[in-house]
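Heads up, the thing below is written out as structure tokens.
Excluded from the complex is one protein chain; the other protein chains are retained at their positions.
Each chain carries a letter (A and B) given by its place in the written order, and its residues are counted from 1.
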Amino acid sequence: MRYAAKKLAMMLLTMVIVSFLAFLAFQIIPGDPTARLLGADATTESVAALRAELGLDRPFFARYGAWMQGALRGDFGRSYSYAMPVSELLAGKIGITALLTAVSFLLIVLVSLPTGVLLCARERPGLDRAANAVNQIIMAVPPFFTGILMTLVFGLMLRWFVPGSFVSPSEDFWRSTAYLFFPALAIALPRIAMTVKMLRASVRGELDKDYVRTAYSRGNSRWQALYRHVLRNAVVPTVAFLAMAAADLVAGSVVIEQVFSVPGLGRLLLTSIANRDYPVVQAIVVILALWVVLVNGGADLLNQRLDPRLRLS
Amino acid sequence: MLEVRDLHVQFHGVDHEAVRGISFTVENGEILGLVGESGSGKTVTAMVISALLGADRAAIRGRIVLDGVDLLSAAGSTIHQVQGKDICVVFQEPMSAMDPVMRIGPQVEECLRLHTKLNKAERRARALQALRDAELQDAEAIYEKYPHELSGGMLQRVMIAAAIISRPKLLLADEPTTALDVTVQAQILALLKRLNEERGMSILFISHNLNVVRKLCRRVAVMEKGRIVETADTEAVFYHPQADYTKRLIAAIPTRRKLHDG
Partner (left out) sequence: MLKSKRPRRMIRGGMALSGCMAALALLGTVWTPYSPTAMSGAEKFAPPSWVHWFGTDQFGRDIFSRVACGVGTTFFIALGTVLIGAVLGILIGAVTGYFGGWIDEALMRLNDALTAFPSILLALVFIALLGFGKYNVILALGVAFIPSYARVVRTEFARHREMTYVRSARLMGASHGRIMLRHILPNTTQVLLPALVIGFNNAVLAEAGMSYLGIGVKAPDVSLGYMLSESQGYMMTAPWYVLCTGAVIVLLILGASLVGEGLQERRGQ
């Protein structure tokens, strides 16, 4: 319990640091946002008025405080390039990217865990080498290229889906999920390969340990020893790795949303970067950081449950 | 009861035998000491008897007969039935020999779970009894603990409890006290002796330490480079060692003077 509290404090601290950095980063950039909002022929009065409206005339920490207060209520200010609050702009996008990430994560877990375990169940050097080679190649194909190939093969040639025909999950959840299958798979593939590799290395390492010998001496078969003892030990580092993958998926979705024309958070981030729409960029950065911090914290707590030795310190 | 006849073991990919034709017997209710330096083949012998070393890693010839059943010619499934039921093992490092993420209770019960049809409550009762038999205070609390929460000496008692729970015919103790400090060592030896006397459980006690063997075993087999060079009563070995190797082994005991005096 005390550990959880400490962990929570750590997570909060990280969020404060990240939000501060995100805020600071967009404050120190050269150029005044009012210039772009009002155009070149703006009068001094209108600039001053807008600066006051945006709060740019107040001292730095006061602005940070005000921004944080807003952010805590879900108010991230107004977008520079769209005439609407950032929060409204984000509302529709978050669900899409969350769904994409969820499908992708599910694929990783459902494919890599059984594959990794099956590859370890028996020692077959030939199969091992083949799996290694396949793994290396999959890891070397960037998701956006996989995505492009999928659009070409499954979209244009086989016509299993129509590229660009995405419907929002709020309209039709299942059609939306079905469309997201290929993008999700494209991001998941390299991570599946990495997880399989990681899990195998971890199971290998555990199999050499003394407690496995004890398990055999009691009459466990290889399967029983694997299932009852080895996996529970091997899964601990894998959970941490999966958490990293989950955090990473968001980054992957930025690119893959572009490939499959999915109007999610990633695409919004890109257009906002291109338009220098800093309030939106800031908000997305903070939201993604929150996601990363939550995932890592959750993985830590899960590992606590799985490995009693971690509960001590 | 256990009879080993002309046992040869050669690891695959190695050009010499680790065990070169050894023979010995462990009688009912006896503690036989198997002594030798590291690399003499004593642990390999134990691993073959407990079926931890199989044909996948080494070429094994000879006969290992437990109560009339030849373990080497038995099929794989028969071996899994003997392991943990008729033959149980206590290893050297209790901390690493236990599963770190599993509570003590399920680990102690594991042999019952694999070899009997007892239900959960019955298994628990037997496990608690086994922990008490291994002279552990407060068995209920220990049952719920994880290995890292116990000391080395306690863990070795837990390992012994786990090994005796299914009342095996033979207990293989592979250097069970080497990793422990001296006072705990003496307690564990006393516990093994008591279990042997009260239950008539046969023990094959493997050690590199003649001193320890002397406290526990009436008979001892001395191994060198894969062969048994001498089998005799422990006291006889001590005072009238026949093989040169045994003489050197005794001479190497640092407390030899004390032994003769006391």
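Quick note on the criterion: a contact is a pair of C-beta atoms (placed from the backbone, for glycine too) under 8 Å apart; a residue touches a chain by one contact, two chains touch by 3 or more.
Computed from a predicted model, the values in this text were never measured in an experiment.
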Using the touch definition given at the top, which of the shown chains does the missing chain touch?
A
Sole residue of A:178, A:255 or A:306 that reaches the chain not shown, by the stated touch rule
A:255
Thinking of the whole complex, not just what is shown, which of A:86, A:113, A:262 or A:289 touches the missing chain?
A:289
On chain A, where is the contact patch with the chain that was removed from view?
13-14, 17-18, 21-22, 25-26, 29, 125, 136-137, 139-142, 144-145, 148-149, 151-152, 156, 247-248, 250-251, 254-255, 258-259, 269-270, 272-274, 276, 278, 281, 285, 288-289, 292-293, 296
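The rule is short, and it goes like this: only the chains that are shown with their structure count from here on.
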In whole angstrom, what separates the CA-based centres of chain A and chain B?
52
For the chain B and chain A complex, residues of the former touching the latter:
50-52, 80-85, 88-89, 91, 93, 96-102, 110-111, 114-115, 146, 148, 159, 162
In the complex with chain B, residue positions of chain A that touch it
209-211, 213-221, 224, 229, 232-233, 236, 306-309, 312
